[in-house]
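I'd like to ask some things about the structure below.
Yeah, one chain of the complex is gone here, protein chain that is, but the others are all in their spots.
Here is chain A:
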Amino acid sequence: MAVSVDEAVSTGPARGHAPPARRFGGRGRSVLEVVLLTVLAVVMLFPVLWMIETSIKENRDVYAIPAEFFGFKVTMDHFKDVFVAPGGGRSALSVSFLNSAVVAGVSTVLATVLGVPAAWAYSRFSVKAKKDQLFFILSTRFMPPVVIVIPIFLMYRQAGLIDSKLGLILIYAAFNVPFTIWMMKGFVDEVPAEYEDAAMLDGYTRLQAFWKFTLPLLVPGIAATAVFALIFSWNEFVFAIFLTSSDDVRTAPPAIAGLIGGTTTDWGLVAAASVVFALPVLVFAYLVRKHLIAGVTLGAVRR
């Protein structure tokens, strides 16, 4: 809301240099645009606000008809339920959050370790059919997960990887490697190859030149790329639900989805779990907002 007020005030002077005859119409239109933007912003943000509101409502307020927007009693019980089991001790949900962190973290590290050197090699060397290779790599990322999961399921059953964190880590790493290569290639392209040439004239080998001079310059890019890979793995649902089943392996998305299985659903708990689940993503996404376009297009579009 504060933004819209801000906008309305600030547009006056900004439009001040318009031709005087059209000035009034211009301002009227500007106000209309601000109103439109405000309405759209409210529509876009309302579900998120409603989720947060529901998570701090008492149960009888959650199901109130008509819905209560203000003046309900605030409670933190749902958040307590997310982390603490009814009988005390850790809840299944909190274990799933921990699993999610482990799986997303390790798979991101794996994808980064494999992807960054590959991106550097694709950027620096003349590899045979480079463009085709890169396009092939990106197209593996577009395969429908429901289709891939069928043979993966059979493969994992043979290898004993069903319902294991390692299985999830491997498939998530495989899904993040194409992204890491594409995203990182953009960052490597921005570092002049001359730095390495110069280092090699000083007697360093190519590998040392990469390690000592290029890699340190890539650290911010690697961090941004890793954050996106982390978000993708953290949010992933399809593989998680088909490849895991037990509580001590299951990640948070299927665990939260599992809350609505029964006859009655504790929507307050679902909301609180969703808030806890989504908060780190939003914080991380805010940190990498500069690279958001490259990130969400899997490194394909850079501006």
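The rule we apply is simple: contacts are C-beta pairs under 8 Å (C-beta built on N, C-alpha and C of every residue); 3 or more make two chains touch, one makes a residue touch a chain; residues count from 1.
Here is the rule we go by: contacts and distances are computed from a predicted model.
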Record-based protein name (UniProt) of the chain missing from this complex, from "Acetyl-CoA carboxylase biotin carboxyl carrier protein", "histidine kinase", "YVTN family beta-propeller repeat protein" or "ABC transporter permease"
"ABC transporter permease"
Of A:56, A:106 or A:171, the residue in touch with the unshown chain
A:171
Of A:79, A:97, A:187 or A:267, the residue in touch with the unshown chain
A:267
In chain A, positions touching the absent partner:
3, 6-7, 10-11, 14, 33, 36-37, 40-41, 44-45, 47-48, 50-51, 54, 62-67, 114-115, 117-118, 120-122, 124-125, 127, 131, 133, 135, 137-140, 142-148, 150-155, 157, 170-171, 173-174, 177-178, 181, 192, 194-195, 197-202, 205-207, 213, 216, 231, 234-235, 237-238, 241-242, 253-254, 256-257, 260, 267, 270-271, 274, 277-278, 281-282, 285-286, 289, 292-293, 296-297, 300-301, 303
